[in-house]
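The complex appears here without one of its protein chains, the remainder shown in place.
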Amino acid sequence: MDWATQAASVLQAAVVLLLAPLLAGIAARAKAWTESRRGPSIFQPYRDLAKYLKKETLLPRGASRVFVVAPFVAFGTYLLIAIVVPIITPYPIPFAPTVDFLGGGLLFGLAGIVTLLAAIDSGSNYSALGASRTVSFAALAEPTLIVVFFAVAVISGTNSPYVTNNLLTASTAAYLSPTHLLVTAAFFLLLLAETGKLPVESAGLMEFGMIEDGRIFEHSGRLLGLFRWNGWMKQFLLCSVFVNVFALPWGMIATPTLWGAAANIVLLLAKLGLLVAILVVVEATVAKVRLFKIRDFLALSFSLAVLAVFAFAVLGVP
Amino acid sequence: MSAPDPTFWLFLLLAAPAAAALLALVPYSRVSQLASRTGAILSFGATLGLLVSRTSGVFGSYLGVDALSEVFLFMVTGIYGTSVWYSAGYLRDVHRPFLTPQVYYALLNAFAFAMIATLVVTDLGLMWIGVEATTVASALLIVLERRPASVEAAWRYTIVASAGLTIALFALLLLYTTTGTLNAFRLAADPPVPSLAIELAVALAIVGFGTKIGLFPMHTWLPDAHSEAPSPVSAMFSGVLLPTALYALLRVLRVLGTPMPAMISDLLLAFGIATAIVAALLLQRQRSFKRLLAYSSMEVMGLATVGIAIGGIALYGVLVLLVAHAFAKSAAFYSAGNVLRAGGTNRIAEVRDLRHSMPRTSIAWVLAAVAVTGAPPFGTFVGELLIVVAAISIGAIWLAGVLAAAILLAFIGVNFQIGRMVWGERPPGDPTSPPREVPEWGVAYLNVGVALVVGVAAIPYLAPALRSAAALLGGSLP
Partner (left out) sequence: MISASEATALVGVGILLTALYLQSESFVDPLIRGIALQSLLVAGLLAGLAWTEQSIELAVLAGLTIAVRSLLIPYVLRAQLQSFRWRVREVRAAHRVTSHALGAVALAIVAWFIFQETLAPIFPQPGAALPFILLVEGLFMLATRSTTLVQVIGYLEAENAVVYAGALFAKSFPLFVEVVVFLDVLGVVLVGIILSIQREVTGTPEEASLSELSG
């Protein structure tokens, strides 16, 4: 392990940690713009976070230690993901070999289940409702994620996001292969669902439509702040993986130098900006589907992912 | 005078119904009737010409006949002719918009043309087109009745039949990809090297053409179409359309050479037995007499399929059965049509005591019903007997038992129901007046007569054709 890649790991974790709220801020601002509002500053999430961390933390009666520990475990999990996937580093960094795509998926699952446990532990009906909704949709979303990773694995013949990234950059044929296009589409739909975007979930104070946010109803103060931060990091990570591995794998500088890293950060922000623009357009044009129809939406995503693997099998080429 | 060239007969065979179909559109119903009758007579005459000259061979790039096609041509043109004759009475009582005699005769001739064309082409692709064309013409004949039930029946018929034929086309694609030709005569003369691909193609063809033959479980269109079609058309459906589809299947089967691979004969056997049993059971609880007759046809098709699977002497039996059944079943439908026209209902429960009200029709009907269900001495009995004997001779006693059970069940079911309509007493105080005899009862006697003669005597020229057709299919002769 040379120091340059170690430094790159640390830098990458810092980028995820620090830029995740910014992404959320930009998205909120852009969405407000489509609704003819001025909207909050793009730095509003940072201010929210500072406020949450200063506030008093209240625990529901009967809540156990799980309630308190869960946000920290989830936070740590997302940080771990941040140092194993290619976000600003198209070259393997020291921890990358510890998990492959599937491992990444499992880590996302771990963070989700911990949050879920905290929600159930709170003893509140609203939180439990959020938890049950999350689980019922996760029943379709989680297999989709895993099938998506299988599909990626068949494209590159490995399970490593780094190899996939390099392959897609190098080969137009691989990029335009049905498997890749389908898996990208499936992952995009999954992204909408997992980050609470519109056809699935409308962000705001509508309890009826809440899915993921329902789980953290009972948390307050610092714990709530951590959960919010977790949510932003999850969104940042998923979006980064989407742009860097699936949709726009090009252009990253493959040498671990300071300037390379800086250029990659700028490039990443540009790609994420593009993705945010697309997401905003999606949110502005589609209506929220009924809660029971979300299953159909996820089934579509799952079908596309299965089809991606299937297309590989049928066509014999990625 | 020297005998005309075989190509002349073939030309006449195709041109007569085609010209009749066009001439029938002339806006004088007398002309369309006359044209249709002439077309039918000419095509039947051409068939006789082919039979008498024992023509066998390929003419041009697409036409070809042999004994097998001539046997089927005999059935098709025979029933075509009698149906055209019978249609006059049917049309007299029908007054529906758009169902003018012109349209009706044009479609009827086109229907016959499609079947005849199927029987005289060498190319399996053209044969497929012929079978598909029968669907178009006959579905239109059904839908022109313009009652909700007939529209629905036409719909189910087209959907199911064309779905089946799509599968058959897929089978032909597969066959062509493997063998490089679809010329049935060439493939039969020089069977390709057996391979899994060819067996698969044939299996798909069995399913595909089997839909049109009425094999269970693809038979769902059959009772609907038979019961809702005009009676002369029902007669053509039952008597010759199903055998025409079977003919196409026979041509495909010839690709395999003899004996058939076990997989294919097992498949045919399974389809045949299931069809015969299911039809024999379903016809017990029918409430409409035309549906009853339709299920009886389905049972006969099941028996024929079993016979093809057994091979050997059964093949001869199948051909005799089909010829006798075609004439007998058309006679049954003509009689049923008379009853339907006179009584205005096709419900078995509403028809009683025909013995007194329609004596001539009812006797023909009973005779036809007995004939289609395989009673001696009709040709159907000979055919069914040969199939059962063949089953015993290959050691499949269970099969013979199953076939005998199906035949017996169908016999009881059909004849019991028809017997009730003929001999059953009218309920006392029935306010409706009994139906009156219609003049078109003679055609049924003619056709029953043919079915009888096929059974008891060797018809000159037809009997040798039957034998050589069976030999052509690789069967042994009794």
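Some points to look at:
The chains carry the letters A and B, assigned in the order they are written, with residues numbered from 1 in each.
Just so we're on the same page, contacts are C-beta pairs under 8 Å (C-beta built on N, C-alpha and C of every residue); 3 or more make two chains touch, one makes a residue touch a chain.
Predicted model, so just to flag it, every value in this text is computed and none were measured.
Taking the full assembly into account, the omitted chain touches A, B.
Of the listed residues B:Leu48, B:Ala112 or B:Ala153, the one in contact with the hidden chain in the full complex is B:Ala153.
Residue-level contact of subunit B with the missing chain is found at 123, 125-126, 128-129, 132-133, 135-136, 139-140, 143, 146-149, 151-156, 158-159, 162-163, 166-167, 169-170, 173-174, 176-178, 182, 196-197, 200, 223-224, 227-228, 282, 285-288, 291.
One chain is missing from the display, and on subunit A it is touched by residues 172-173, 176-178, 181-182, 293, 295-296, 299-300, 302-303, 306-307, 310-311, 313-317.
Basically, only the chains that are shown with their structure count from here on.
In terms of their C-alpha centroids, the spacing between subunit A and subunit B amounts to 66 Å.
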